[in-house]
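All protein chains of the complex are present and in place, except for one that has been dropped.
What follows is chain A.
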Amino acid sequence: MAVAEANKIFERSSIRGGEFLIKETQASQIFIPEEFNEEQQMIAATCREFLAKEIWPRLDEIDHAKSPELIASLMDKAGELGLLGTAVPEEYGGFGMNFNTSMLVAEATGAGNSFSVALSAHTGIGTLPILYYGNEEQKSKYLPKLASGEWKAAYCLTEPDSGSDANSAKTKARLSGDGLHYIVNGQKMWITNGGFADVFIVFAKVEENGQTDKNLTAFIIDKTSGGITMNEPEHKMGIKGSDTRQIFFNDCEVPVENMLSERGNGFKIAVNILNIGRIKLAAAALGGAKKVAEQAINYANERKQFGTSIANFGAIKHKIAEMAVGMYATESAAYRVGQNIDDLITAFQAKGMSDSEAKLKALEELAIECAIMKVHGSEVLDFVVDEGVQIYGGMGFSADAPMDRAYRDSRINRIFEGTNEINRMLVVDMLLKRAMKGQLDLMGPAAAVGKEIMSIPDFGADEEETLFAKEKKVIRNLKKAVLMVAGAAVQKFMMKLSEEQEIIMSLADMVIEIYVAESVLLRVEKRIGLLGEERNALQKDLALVYLNRSVEKVNSAGRAAITSFAESDELNVMLMGLKRFTKIEPSNLKNARRRIADELIAKNNYTF
């Protein structure tokens, strides 16, 4: 291996979660989706062909199915193609693909509405707890059958009184008199794949001598264990074909060897598995959004009003371009995180960690970025479906046109795998905790920004004329903006900041925008390096429009935060600082959006 290549891998694998706020990343250090190889693209094409052949013609049937047999049989077909085993190692009957390939699979299978939810619940939260926390016997027993689809899995964490506050679950497990079984009692709800799952990952608290554990413990429960009953499928706003049930465990006997990991380790398992679910959700949402955008572009081209296609109207072009910009941004950031996860896994394995340990450690390290992507991906999808309905106009409101399902199915993404509010809090909470522990030096840079706002502003013109030099300065300034606001908020509220959720939401919005805007810029810079500037004119437009959007969002979120805690002189200084750090050279974004939209309208598809 060339020294340069080795250095690159070393640099990439030394990445720390949240570090992007204080460290500049080089374009060469990130992965861009254009780098997926032919084999990975063929896998993605297989997923798309599968949806086109088996799922899209049956979307109505799936949503109106009276029994879970149809969706279960479609899962079997996905299993035959190997789509359920991409992330499972080869020794357990899977295909041992790396993390970013499984992200690509999540995206490519993400446009299957209810089916996508069933598939990702099985391959993600259903299978991964055993893959990452199971012992050898458990892995050998369950993984091959889960990877092939012979057994289907469901994940039982949520309860009627325990949702976001997962560790408050009331389901109990008590050891039987002979010490051979745990007797599980309790009620779980919103269980995806509940009606047809063979294997349930169940979180319960162990009870001993009248005392209940503080923390959850995870169990693998076979459907055949007995004592499992369930309600009819829930009536839901969307993803109606996903089989979602309340499940009751009544003296359900679980062999002691089916405890996953150790007693009391369940909350950690739940949190870490959700980390993976979050980043994968971003990829799946992207897949869904691309499909909706394609349909909306097709419709805009076909629908004629005032004697011309509505695609020729500026208002529609604006919508199409905004959809594209959002999706391009999610895509740029999601695969950047995906590759960072892979690089960290490789680095941890090199340090002697087992496969599972390395994966978990990598995901824990990048939990901030995973939460960022969950929020961004799900909100871009919601934006895209909303504008999709609008482009369809009256037909958008018809239950016979595709936007109806897309609109309803999108909404859950902002709720499950941790609501977007919980994820925003996690972003800020994890950043601050790491700063307190000294793992991430936010304090130093925040103090430097504090000094900078008291000094004479830099009037610019000092930037060299390299590619994106001005835009990179904008990103550096946005980082200063969030450090300034977060630093002041921490000083003001100290440990009580957690009670100021409104401020936390604003801080999270700033952090999310910065990470994503930086990712878009780095992707386009890398693309230009690979393909030249001429073939990236529209990508530059995408980056510019997104960057302007981020600057506005950081400004408004920053302002909302500052005005809710600063007063008099401090307020004025910080608002001045915010103004200084959210400056961007004006450009004609209307024309940029038109160029983006015109390309997609001509191609009659989303093609970036």
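List of remarks:
Rule of thumb we're sticking to: a residue touches a chain if its C-beta (ideal position, glycine included) is under 8 Å from a C-beta of that chain, and two chains touch if they have at least 3 such contacts; residues count from 1.
Operating definition for what follows: contacts and distances are computed from a predicted model.
Entry comment: the absent subunit's protein name, as recorded by UniProt, is "Electron transfer flavoprotein subunit beta", drawn from "Cytochrome c", "Metal ABC transporter permease", "Electron transfer flavoprotein subunit beta" or "DNA-directed DNA polymerase". When the whole complex is considered, the residue among A:41, A:572 or A:587 that touches the unshown chain is A:41. Of the options A:53, A:433 or A:590, the residue whose C-beta touches the omitted chain is A:53. Taking the complete complex into account, A:81 is the one of A:81, A:353 or A:575 that touches the chain left out.
Seen from chain A, the chain kept out of the figure touches residues 38-39, 41-43, 45-46, 49-50, 53, 80-83, 85-86, 95, 602-605, 607.
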